[in-house]
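Since the structure comes first, as structure tokens, the remarks are kept for the end.
Omission of a single protein chain aside, the complex is shown with its protein chains in their original locations.
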Amino acid sequence: MNSLDVLPATASTYANELNSFFWVMVALCGVVAIAIAVFIVHCAVKYRRRDPDELPDQIQGSNTLEWSWTSVTAIIFLGMFGWGAKTYFDAEQPPPDTLNVWVVGKQWMWKVEHSNGIREIDTLHVPVDRSVRLTMISEDVIHDFFVPAFRVKQDVLPQRYVTLWFKATKPGKYHLLCAEYCGAKHSGMIGWVYAMESHDYQRWVQESGAEGSLASTGEKWFHQFGCANCHRFSGHGPGPDLRGLYGTSVTLDTGVTRIADEAYIRDCIVGNKGGAVFGFKGIMPNFTGQVSEEQLIALVAYIKSIGRQFGTELDSEPGTTLESQGVHSGIVTPGITSNAGSKPGVR
Amino acid sequence: MISKIRIAEAPNYLTEEQGIRSWLLTTDHKRICLLYIAAITFFFVLGGIAALLIRLELLTPVTDLVSPETYNKLFSEHGIIMVWLFLIPSIPATLGNFLIPEMIGAKDVAFPKLNLASWYVFMIGGLLIMYGIARGGIDTGWTFYTPFSTIYSTTEVAVTGVGIFIVGFSSIMTGVNFIVTIHRLRAPGMTWFRMPLFLWSLYSTSVVMVLATPVLAIALLMIIWERVFQVGIFSPELGGDPVLFQHLFWFYSHPAVYIMVLPSMGVVSEIVAAFSRKAVFGYVFVAFSSVAIAVLGFLVWGHHMFVAGESVYSALAFSVLSYLVAVPSAIKVFNWSATLYKGSVSLDTPMLYALGFIGLFTIGGMTGLFVAALGIDVHVTDTYFVIAHFHYIMVGGAVMGYLGGLHYWWPKISGRMYPERLAKAAALIVFLGFNLTFFPQFVLGWLGMPRRYAAYPPEWQWLHILSTAGATILAVGYLMPLLYLTWAWKRGPLAGHNPWRATGLEWQISSPPPKHNFETTPIVTHKAYDYAGMKEELGLV
Amino acid sequence: MSKAEALALREPFSTPQHQRDTAMLGMWVFIATEVLFFGGLFVAFAVYRMYYTQGFLEGSRGMTLVIGTINSAVLIASTFTMSLAIHAIQHNKQLRCYLLLLITALIGLVFLALKFTEYFIHYQEHKVPGIWFESHDPQAGPEQLFYIFYFAMTGLHAIHLSIGCGLVTTMAVRTALGRFNGNYHTAIDVTGLYWHFVDIIWGFLYAIFYIPGFR
Partner (left out) sequence: MELPDLTFRTYLLTFLSLLCLLGLNVGLAFIHMGWVNMFVAVMIAAMQAAIIALFLMHGLFERAIIRLVMGGALLWFLILVTLTMTDYITRNWLPIAGK
């Protein structure tokens, strides 16, 4: 550990991209700041008051000068915005083929669940050169998942999934920090991210010995909570057939279209945001308080696994009941209690 | 000497009435200024002690001086006291109160009783916050983010919240008073474009106070409701959205930054003109940039929430708007620098503070460009980079401006000069101490040190040691003016009515000013900073 | 300058006219503040209303529509009497002004009485979040949110109206004492502005809380 380091480790694709942007900004701003400082010092020395009764020439201003430095500044600023916006917009959208990991934040620890069923606390093992997508939620207050070496940060909110992704480039052990103040032991909510070479990672997976994939745990809960009673795979239950739901676009009662992502599925189970919206009002019980975040994650992972296949390898372990059924896209709206405007639509 | 003694014996606002009642029931804007100075100095010292304790705790990577719980309360109280009990009222309620009527040639502000009421309301709110501290303090940070503040914190959120709510009303009262005063009480001939730039910036500040503060008030009220009645306006369990609180909070708290720094910009405009003996370069641009900052400042609050769960498209909109608000700030810096060009520059204490302001504000503003850039903000937000950035604006900017203004107008307020060499030394100590405190924090932030950490990874210790050392120097720099200005209040040499030979109506009346400022309403015939037109009066060749 | 004017003229002003203009501007700026004060609540309501259409509709159906509608008419009447009071004093009719101000305050009290009756009905129906709230609807969370906003916003409005009643009563007393006449009545005008503003707010509250409940 170099104790006088002034540069953070750079260990992800995004970190590389951001470094160049950052240093260009530093150079640009540095030059302007130094120029202003030199000008001020120069004036303060050269035009210092030599006689207490001195009256200098009264220069009122120059509109040409004003408009030129206003417009030049504005144009440079817009350039900065453009560059910043581009890096951000790209960085916010995970590529399609990702390794999916779930993170639950609570006072004051990070609980990590891999799709293959491995669980960790305050550590996260990832392979290098592979895009990793984290779906995160908090059990209590707002936390923030922050890995300086990857330059990624995302607030982790209660009752709502948020996404973060990165692609590590350099094996190593990096700080994992909570960056949103979350109470007494906020500064203790820290851990490590281990980026590993692919073969090391594989060995770690095998040594960890998971009992079963997240989706298979979810399938167990799916039956235990009685979800399967209504959401029958025949398509004739009181609830919709959930196969193929994930990733499609659903039209809600309000006329709003929503992608059936992790957040939507979760909302349908416990929240009020998604539950009553697509034409099954009053049928679906609200499971708030009955299902833990970890159970929810397993359930969502299961419903996701019976969704459309996006070619995800590590977490696509569909439930056994699925294989023979084929996959629908969209939700089949049943006759009962269907409202107008609840037609499923696909973008 | 004889003439100076006569000036001192002239009846003025300090001597005309005596006794504690004449102070506590005064409606004289100049006395209310002094009441405010006394109050905010007390709060500044309190907030400063909290800051020093924070810095001492951070000297080592582990929590050894105070417990994490105490640390959290310390930074929360530091933020709350410094923001609402010092920075928000700092220049407007003190120098603004003193100078607005004098600069526009009025006898008082438009609503003198409301002015006094605002001080009492401020004190009630402030004392309530003190009561909250006495009962154990608050640990939510000054930002009160839900659901931590509403459900999980077990500290004095409600009492402190009510205190801030009340302080907010004092701020609104001051804002209403200033807007109406500047609109309605200008002396004949004092047109908008003859006003000193200090008035433009205070007018803009007042607009922000009046339109932003109520939204903070209602947001705090919702938090208090939620805590007292156990109902969840922002509670995720009922479907509420904690991010909505952040929207309402930052709708106030971002413009609040401009409440803090705009008045300082006004002070700097006055000082730069006076000590270059030259009109501020591009008066109209500087004037309108104040208004532009006040207006555009309301359009950017979402840049505090780029990683908070705000939508990506919303973040894009707020980012571009944030760059727009940086333009008028840049215009000001360019114009102040250009004012020095071919001036008659004299580096007296106020000018040192003003030049310090320009330097530090430039760094603060430029790092603002970093945090407004979406990609960089993801990494540096909620880290020490942001801490350093806003301290460069609020301490390097607002406090430097306040100290500069205090030194510039102290001869007017007290009638006496302070020891110049001591004051220059203090200004330099403040500048050096400030940079040593906060510059290492930029590096810390870029390395990834999150804010509000009581303990941290040991490899960052050396930067914290630098920062703490700087804070100690800064504390000395702040103590010095407190001592010598107090000394100068009674013992300093008499100042005379215009020690700096500056323009402006306030310098044409005696120091300290008479109770009603102007015996007859002045008729204004000069533009602001018209040194050429007033050279006979000022004795300039 | 009449005696009343001379009495009322205060320090920084030279003419009563100047003082009056200043006071009116001050009140308008204060009203701008109030717009943003209620504005924060309206925005929060709008966001949740957009998210929870169904639950908020459910909440609206629990409103006592009759009382709400009567109250709207009541407040409109008070606005009317308030402006007539100002009209009266403009024409130097102090007695008429005094009576109209009293009527205005009285109508305000009627509004408050009806409002509290309504609160009591909600209490009996167990619709007071934080004190006694029950709902068997699957939309219970959003419905509760609706009631939180209902009590917060109408409560805040009721507080404003109570302050208004106090102000109007004070003005009535001062009119009776002969403090105002056709030339000087700034305080009544300023009170009038406040009263009208509080009425405007109710118009919006009625629109968002009650109207969706009519079916």
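Chains: A, B and C, in written order; residue numbering restarts at 1 for each.
Please note the rule applied: a contact is a pair of C-beta atoms (placed from the backbone, for glycine too) under 8 Å apart; a residue touches a chain by one contact, two chains touch by 3 or more.
Note that the coordinates shown come from a computational prediction; the quantities given were computed from them, not determined experimentally.
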**Request:** Would you mind listing the shown chains in contact with the chain that isn't displayed?
**Result:** A, B, C
**Complete:** Across B:22, B:154, B:314 or B:525, the one contacting the chain not displayed is B:314
**Item:** Contact set of chain B toward the excluded chain (per top definition)
**Value:** 183, 207, 211, 215, 243-244, 247, 251, 298-299, 301-302, 309-314, 317-318
**Item:** Touch list for chain C against the chain that is not drawn
**Value:** 17, 21, 24-25, 28-29, 31-32, 35-36, 39-40, 42-43, 46-47, 49-51, 53, 69, 72-73, 76-77, 79-80, 82-84, 86-87, 90, 189, 192-193, 196-197, 199-200, 203-204, 206-208, 211-212, 214-215
**Message:** Take the complete complex as the reference. Which residues in chain A touch the chain that isn't displayed?
**Reply:** 92-94, 135-136, 154, 157, 160-163, 247, 254, 258-259, 261-263
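Operating definition for what follows: only the chains that are shown with their structure count from here on.
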**Asked** What is the distance in Å between the mean C-alpha positions of chain A and chain C?
**Response** 45
**Item:** Residues within chain A bordering two or more other chains
**Value:** 272-273, 288
**Prompt:** At which residue positions does chain B touch at least two other chains?
**Reply:** 237, 239
**Item:** chain A residues within the chain B interface of the complex
**Value:** 1-8, 17-18, 21-22, 25, 29, 32-33, 36-37, 39-40, 43-44, 47-51, 53-62, 65-66, 69-70, 73-74, 77-78, 80-81, 83-89, 91-92, 107, 140-142, 144, 146, 148-149, 151-155, 157-160, 162, 175, 177-188, 190, 271-273, 288
**Asked** Quick one: in the complex, what on chain B touches chain C?
**Response** 27, 101, 106-112, 114, 172, 175-177, 179-180, 183-185, 210-215, 217-219, 221-222, 225, 229-233, 237-241, 244, 247-248, 251, 521
**Fill in**
Residue set of chain C touching chain B in the complex reads 10-12, 14, 18, 21-22, 25-26, 29-30, 32-34, 36-41, 43-44, 47-48, 51-52, 55, 129-131, 141-142, 144-145, 148-149, 152
